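Rather than the whole complex, this shows some of its chains in their spots.
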Amino acid sequence: MDYQVVLPVFEGPMDLLLHLIDSNELDIYNIPIAFITGQYMDYLNQAQEIDLTLSGDFVLMAGTLLTIKARTLLPKRTQPSEEEGAPEDPRDELVEKLLEYRLYKEKASEFKAMEHSQSRIFFREVDDKSLLKLFPAPNPIGKLTTEDLSKTFMQILESMISRERTLQLPKETVTIQARIAFLLKVIRQQPGGIAFRSLLGGDSLRTVVTTFMALLELLHRGRIWARQKEAFGEIYIFYNDLYRKEGDPGEFVS
Amino acid sequence: MNLFPDEGKRLLEALLLCSAEPLTLKVLTEITDYESSEILDLLSEIQRDYQQQSRGFALTEIAGGWMFATYPEHAPYIEKLVKPRLSSLSQAALEVLSIVAYRQPITRAEIEEIRGVSCDSSLGTLLDRALVEEKGRKDAPGRPILFGTTTDFLKYFGLSSLKDLPAFPSLPAGGEDDRSTDHTICS
């Protein structure tokens, strides 16, 4: 026959332990550790059977309980310890934690009662936005004048100019790709070849470098060819006519 | 009707307190166990009570409903309560505002290029205070937002148009057209 086991749900291992202590009317200061560990393990097993997912914290506590149980089972040292007084009870730390947790659990139920009674109290509702619209908008500029604007703008321009002076090298956004397209177009228009030097003139260092790399790339791909009549003489760059027939649009397609 | 008359007034007061909008007769008859005529009687009783006791607010009929409203004499105090007090603009915000004023429409990236530092929070402040607003998008990669000054900006600085901004004697003449396309400020 089918029957459902309804297992109480706990807010954590501490909650479960407190439940076991309370429902068995045990003295929290003198927990029969073997007994409580047994009950705790029973709950865990039952939960497993009915496929109730418990967090790893429950297993961790089981480990703690078993450790305490093992320590209480070990024969106590009979020799008087160096310091006088009773030997430390392995349950002490757990008991202290349980007591602390129980306090907060009690407070939680007080909060629940307060929540309930307060849920029946309502406060004044105000439509802030429409209320605000009744009043002129606050002055957003304070005592600023147009003079402040123009003076500030002049200062920014001055600092911008001095910044550019110190930076020297303006950023350029010339890419090899763009340079390749440009070169193909220029070289294609010069069937008689174009002087290498003329391709590199007049630009910034960065553009010269980019242009040179673009030329190397085009040579490598066989889109252009170069000829030098004599050592240290002018290098001429020619368009590869094989591509001209196909109606090269003058753009580099990789 | 299952409540004592005085209970009725108390209930209506409570409902009026919890409503940010005018309460209509329709809503009140739906919520309470009273007939419209009873509710109207109760409302005018509350109205009279508040007047006679010279309370700090009155029950007024407005926009087809009833709501508690304050007296005009208290407006200056209520204004202080609800209106956020604005701090003066920071130096950074003033800088961004001056750039936008003289170079609009301008993108965030362009402002940052001129100032050499990020302008996110300053621009946010200026947008919040309605001194600067979006003015469409630039026809450039990424279609960045263009910013410009608002009519409030003109109003607060006492300008009738942007042409009334103080001129720059040291700024080279010309280049008015290409200003919007590239950065010719210091060229």
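Letters A and B name the chains as they come in the text, with residue numbers starting at 1 for each one.
Criterion: contacts are C-beta pairs under 8 Å (C-beta built on N, C-alpha and C of every residue); 3 or more make two chains touch, one makes a residue touch a chain.
As the structure is a computational prediction, the values presented were derived from the model and not from experiment.
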Subunit stoichiometry in the structure file as a whole: A x1, B x2
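Here is the rule we use: only the chains that are shown with their structure count from here on.
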Quick check: how many Å separate the C-alpha centres of subunit A and subunit B? 35
So, in the complex, the side of subunit B touching subunit A is made of residues 14, 17-21, 75, 78-79, 82-86, 88-89, 94-95, 97-99, 101-102, 114-116, 129-131, 152, 156-159, 164-166, 168, 170-171, 185-186
Residue set of subunit A touching subunit B in the complex reads 122-128, 131-132, 134-135, 137-150, 152-154, 156-157, 159-161, 163-164
